[in-house]
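Not every chain of the complex is shown here; the ones you see sit where they belong.
Chains here go by letter, A, B and C, matching the order in which they are written, and residues are numbered from 1 within each.
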Amino acid sequence: MKIGFVGLGIMGKPMAGHLIKDGFETYLFDLNEKAVNELVDQGGHACSSNKEIAENCNVIFTMLPAAKHVSQVLFGDDGLAKNGQPNTIIVDMSSISPEDSKSFAARLQEYNMSFIDAPVSGGEPMAIEGKLSIMAGGSDEHYNQVLPLFESMGGNIVHVGDVGAGSATKLANQIIVSINLAALSEASVFASKSGIDLNKMYEAISGGLAGSAVMEAKMPQIIDRNFEPGGRIEINYKDLGNVQSSANAIGVPLPVTNLVKEIFSSEIANGNGMKDHSFIIDFFEKMANHQTPKGGKL
Amino acid sequence: MKIGFVGLGIMGKPMAGHLIKDGFETYLFDLNEKAVNELVDQGGHACSSNKEIAENCNVIFTMLPAAKHVSQVLFGDDGLAKNGQPNTIIVDMSSISPEDSKSFAARLQEYNMSFIDAPVSGGEPMAIEGKLSIMAGGSDEHYNQVLPLFESMGGNIVHVGDVGAGSATKLANQIIVSINLAALSEASVFASKSGIDLNKMYEAISGGLAGSAVMEAKMPQIIDRNFEPGGRIEINYKDLGNVQSSANAIGVPLPVTNLVKEIFSSEIANGNGMKDHSFIIDFFEKMANHQTPKGGKL
Amino acid sequence: MKIGFVGLGIMGKPMAGHLIKDGFETYLFDLNEKAVNELVDQGGHACSSNKEIAENCNVIFTMLPAAKHVSQVLFGDDGLAKNGQPNTIIVDMSSISPEDSKSFAARLQEYNMSFIDAPVSGGEPMAIEGKLSIMAGGSDEHYNQVLPLFESMGGNIVHVGDVGAGSATKLANQIIVSINLAALSEASVFASKSGIDLNKMYEAISGGLAGSAVMEAKMPQIIDRNFEPGGRIEINYKDLGNVQSSANAIGVPLPVTNLVKEIFSSEIANGNGMKDHSFIIDFFEKMANHQTPKGGKL
């Protein structure tokens, strides 16, 4: 089995690294040659185009910014569909919408290729550790074929349903993450303007029903006013755009998500798209005319 | 040291029970005689009025439905202030607003009494186990005096600040719990109408950044469509009312909390106030015209 | 018939002036003596306390900032209830909640006095012109007794129902005004950041289904960036607070109103409470990082 990997950015590079380390024969392509070269040093095989990937591999991973990039890699003239072999399995691990995933699967079928949508959560740290959560959509047969590869890159791996289900689950994940960030922000601004030391608030409530992974990850960042990303506002916003187009398509109104989405949009309009998504607290701080103090205590 | 305890409902009864069990001399009053009698069987002392409590005790706990009840117990003609002794410490563990807590403290000062606001989280199960989270506001001196009593009833006990800080922290807690419930609801309805088995969603995302205590506690309830309370919608709504009046008082706009508050209000208007607060998923299900299936899978 | 008028501020002074001009024997009181004196010059009778008003008059108008002031004027020791005569009709024209209006009416009944709630819209200009809209709640009998007095001060006078109905109608009015202001703001920021001259937008849409009194009154102010009040943000916010407490009392969720209310709250937190309520456009401009230009055209 020859594995292809297209898209060697923040996420893709360490993910492909695990495949190589675990002994899979891995062919690599990215617009950015440097990333390819680094992985070649680790034992991967460089390709100079998607076409070359397509010609060599029978399982191909893509890990690209958004659906339009996936579309180009798959269906461009130089792309995987036109240049690949029948029975190739394409596994897209980018975060895109289920509607896009399904449409890609349908178009690949015309080339006798199969598709799995397998977006991830856990971010760069888990990608590096090889412990990503992977939520995969596709047939049992194809899922089982690629499972060993998922196990190389991931920790918690769940086959959530048919094609599109992986993407939909990832979007459900992003709904929760985004809203929980807003919740933490409102609570923190409220408590801080009430005169409470955020360290004390954290100590008091993180072990109870208000506790969450978002609180564990982001409360320390908020207290330190350290908004180095982690997950960037603009990527989170892209995901919320996918949530919305998918929700529109299937008829699910999401009043809270969409209010939060506008808050992300405001941060981008004000030049903060590159900051960590916990920086949406800035919106609530400005509304209240109160910035939570560095160190947590006024 | 003689301890008084007023308000022996779902929460107060097991809390007072721990004090008794741990050997504190505990005087009891509640409008409901049955609760008093049960605790007398465990070793407590029955009182027949707040006045009697006031006359006997130098530390008095109150655990009552809302601020108006606390106000009456404290400042009624038969109440603790008019009938008690100087230097009494009153510890209100009800969930009320910081503004009410501060005003009670100020009025008690005229009687040479002290006040601690020490609301809890963890609900009936933790009250029974004696492992409540207690977030206390008051002076160091008074806090230290009652700390052994808190240790009898609580697990995680934090002195969050001066009078009012306990109540404010509890409200911050409720902001997060309420919004996280809305987040889980939107994600579940979205995923389910997308065709995803909620068990699979839970398995895929609960270990990552979307994970939370709310998800751990409520996802199983949603999947079972078991909305026996736990925390009732109407109590949660009362807390959100306190959030709002406190936020108004200190000038903290809370757009997401207030949107969620209206959703709680709608469930009450539709007769569901007695159900578990996770039942706000009903609102989103009706918006989407899709009920998540019992068992999680369509 | 001797008429009393308590509360001679921005609204009350010109309103009482019309009564005097139309020949009604009018007794006046306000904490601010200057306002009383001005009206005495026009033919009114000065009183030096609410007590003196109560002793002299059988129909008494109040036009005060908020319910707490009305409560004090009515039920203070020096107030209208304790010092007045049976069968007095008290007509409160302040903007308060229907729940307060009803409670005042009930308490006045114990003094054999009657109550009408008759808030107004139209603001200072219509108060000066004597063309206020008056929405009155109370019995037919009492309404008919005071109708000639309303006709002196008002243009469009409607008997909307029993006690409380006047206040509720005024709040319904404020719901619409506040939300329509938000609508105009969002549309203006959107159009302006799209590159459109707001004068052109106004010309194109004001005659159609988007047209409104809010647009007629406020679009020119927005284009001139002239936010001299008119209706102040803080008064509008007070009304939205009454909307909310009344809506809570009767079980009417108002998701849009409450979102808009938080926006008013933010402007107050940022020091803009004294500006015209059309200044809430500031909130949307900051969200979009785009200020609509003075003159309407970039």
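Please note the rule applied: a residue touches a chain if its C-beta (ideal position, glycine included) is under 8 Å from a C-beta of that chain, and two chains touch if they have at least 3 such contacts.
Just so we're clear, the structure is a prediction, and the values are computed from it rather than from any experiment.
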Number of identical chains in the full complex (with 3 shown in place) equals 4
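Basically, only the chains that are shown with their structure count from here on.
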Do chain A and chain B face each other with the same patch, meaning over half of the contact numbers show up on both, or with different patches? same
Based only on mean CA positions, could you tell me how far chain B sits from chain C in angstrom? 38
CA centre of chain A versus CA centre of chain B: separation in Å? 37
Where in chain C do residues touch two or more other chains at once? 255, 259, 262, 265-266, 269
Please name which positions on chain C make contact with chain A in the complex. 255, 259, 262, 265-266, 269-271, 286-290
Within their complex, state which residues of chain C touch chain B. 241, 244, 247-248, 251-255, 258-259, 261-263, 265-266, 268-269
Chain B-facing residues of chain A, complex: 98, 121-123, 133, 135, 155-156, 158-162, 164-165, 168-169, 171-180, 182-184, 186-191, 193-197, 200-201, 203-205, 207-215, 217, 231, 243, 246-247, 250-257, 259-260, 284, 287-290
